[in-house]
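The structure that follows is given in the form of structure tokens.
One protein chain omitted, others in place.
The letters A and B name the chains in turn, as written, and every chain counts its residues from 1.
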Amino acid sequence: MDCGTRLILMAVEPLLSVRNLKTYFQQDEGTVKAVDGVNFEMSAGATLGIVGESGCGKSVTARSILRIVDRPGRIVDGEIWFRRPAANGGAGRPAVDLAKLEPNGAQMRSIRGAEIALIFQEPMSSFSPVHSVGNQIIEAIRLHQEIGRQEARDKAIEMLRRVGVSSPDQRIDQLAHQLSGGLRQRAMIAMALSCSPTLLIADEPTTALDVTTQTQILELMRQLQQEDGMAIMLITHDLGVVAEMATDVAVMYLGRVVEQAPVDAIFHAPKHPYTRALLRSIPRMRARSGERLTPIAGSVPHPYDRPAGCPFHPRCPDFMPGTCDRQTPDSRTVGDRHTVSCFLYE
Amino acid sequence: MAGPDLALDPASAPLQEPGAATPARDQRVFVASQWQLTWWRFRKHRMAVLSGMVVMGFYLVVLGADFLAYADPNASEAQRSLMPPQTIHWFDGWRFRPHVYPVKGARDPQSFRRVYQADPDQKIPVRFFAEGFEYRLFGLIPTSRHLIGVDGGRQASQTIFVLGTDVQGRDVWSRLVYGTRISLTIGLVGVTMSLVLGVVLGGLSGFYGGIADTVIQRTIEILRSIPTIPLWMGLAAALPRHWTILQVYFAITIIISLLGWTELARVIRGRFLALREEDFVVSARLVGCSQMRTIFVHMVPSFMSHIIAATTLALPAMIISETALSFLGLGLRPPAISWGVLLQQAQNVQTVAISPWLMIPAVPVIIVVMAFNFLGDGLRDAADPYGR
Partner (left out) sequence: MLAYIGRRALLAIFTVWAISVLSFAIIQLPPGDYVTSYIAQMASMGSVVSDEEAQNLRIQYGLGQPIYVQYFKWMRLIVQGNFGMSMEWRRPVTEVIGERLWLTVIVSVAALILTWVLALPIGIYSAVRQYSVGDYVATFIGFIGLAVPNFLLALVLLYLGFVLFNAHIGGLFSPEFQDAEWSGARAWDLAKHLPIPAVILGLAGTAQQIRIMRANLLDELRKPYVVTARSKGLSEARVILRYPVRVALNPFASTIGYTLPYIVSGSIIVSLVLGLPTVGPLLLKALISQDMFLAGTIVLMLGVMTVIGTLISDIVLVWVDPRIRLEDG
């Protein structure tokens, strides 16, 4: 079905709805609550940027959605509602709770790679060193579609061409280490998009690239999104990338979403103290020379040593003793599609 | 809990702001020397530490063999041939009084073998620090005290036989204890030789590269493709019969280490290759260090622990080789005593079926080999304190 029809049919209901997701890692030394009650929603065709410092649980969230969390991690609670595209141009299928599916069962595997795709930070090590790039793309294609070898190969070449890889019919047989960083990332995007997913999760897709290539890749992703109408979940710690690409933003801290809002609201009217502190700490072009940077006070707590109550309270300039260190704040709506988890707004 | 364990793995260490209070133990890690780090890492491998203690125990036996044995290992007597092991009964009624029953032997008229009957009515008390045959403690002090023994122990005919006797009536336990000396030290000598060869050739190969490297590499490959035991057998069989035990001993170690140096050389070559390109080596040369100095002062300390690990892992092979050769009768020969020589008596099933205790010398071989393997593994894992 073409992207127009798709958007109309999926107009109102969110594409992906994560409710109270909890993914814990049971280690000998203790339990790491990597994702501790995450809530957010994504609409079809939108771009959700998920930001946060290293270790806040962004990647684990992405992998939880795809059910590829490494052992000993497991989803212990929560729901991941995903609206599947219609099969063969019919009406849309009912949403399915991914958290309840067998991680390696047939249904989850048919969603993984075909309806939700994932691209990674390090394209070099994310490709197999002994298989050609084309081989891996073709495998993805033939896994989810019933087509022959030659046809799949043609599709793969076409895909490579779409993402801007020059001489795709030659590149397709090259190994990952024979391509430059930018080409590799493009190839990875080609592989992810080969089955026309409705949701693309991009885990720090540009962090390992130099600045010019970064821009190119982001441009490519935006263009493909317009052509296909797919939603993108962009995971990054780079607020600049978020400002460029996202329509909505979710800010994560220590395994929880502390604020979610449309991108303008996040940048111009941040509500959560953490979001504010993040934005304050970005160096500004128009700052006076000699002006000191304002880092966030304190440091990220040890994963085994989480603070009680609101996870941010030890570093929060608006800390309210008696409240913030006792209970965890719920998520409140404070504006149009703008939610915050903070006692300041309760 | 936070401690040296976490801090050793920088990736999982908590992000600390400068000036934030660090627990004192964590700080130790940052100033620890490489040896301390290696030791700490090694300590975490309980199996390896246990194996280390087992190995040390065996070497203590080497030192105190005279004391631990209670019978002259060469005293043979046909009357006591192939006696089964005697059980020590620890309690007489309810008193702690270890004793054994005297055993009388007689020749079975049908099978012509000696069979032995224990007499439970008589009790021969077992004494600690009893008198036995004479020896020199540490080679210096003449004494005749042994760990255990029976009264009248000076006479060869009245010893106890904890592990039975062999076909010539010699006590298996005492011979086992004495055998430890040669079996364990022959390995040391052999490994030292392999080490020297390995370091020199591996070092030449790795450090200088080029033609030396190619030649040595090909030689190593050739040696690796040759089945070793037929060669050892051939070389050992060629040793003149009239050589003394000592000469045979050294000849055997030379033979074994001539082929065994290849593994060490490979490890050392690999280390040199890896280190050659390191910045600190280049800077040492730029500062003006001579090649010798660069190698010995700067490079070698970096992989000392690897060498130690590889050497420890090479020992079991030496021990097995000597045991195998002696087992075949081509290595050490009586009156030399090693585990292999002892096992020579257990070469076929018929003998062993009647006197299974003759297989007991296999036990220390297996224990020592396992212990060295675990120890070497632990050392090898600990050798990279900055690795994963």
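Keep in mind that, in the parts below, contacts are C-beta pairs under 8 Å (C-beta built on N, C-alpha and C of every residue); 3 or more make two chains touch, one makes a residue touch a chain.
Please read all numbers here as calculations on a predicted model, not as lab measurements.
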For a quick check of understanding: of B:Ile229, B:Ile254, B:Val282 or B:Val297, which residue touches the chain that isn't displayed? B:Ile229
Across B:Val167, B:Val196, B:Val282 or B:Ile366, the one contacting the chain not displayed is B:Ile366
Contacts from subunit B to the absent chain lie at residues 217-218, 220-222, 224-231, 233-235, 237-238, 240, 266, 269-270, 273, 316, 320, 323-324, 327-330, 343, 346-349, 352-353, 356, 359, 362, 365-366, 369-370, 373
For subunit A, residues touching the missing partner are 63, 66, 68, 104, 109-114, 117-118, 120, 122, 125-131, 136, 139-140, 143-144, 188, 191
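FYI, only the chains that are shown with their structure count from here on.
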Where the CA atoms of subunit A average out and where those of subunit B average out, how many Å apart are those spots? 57
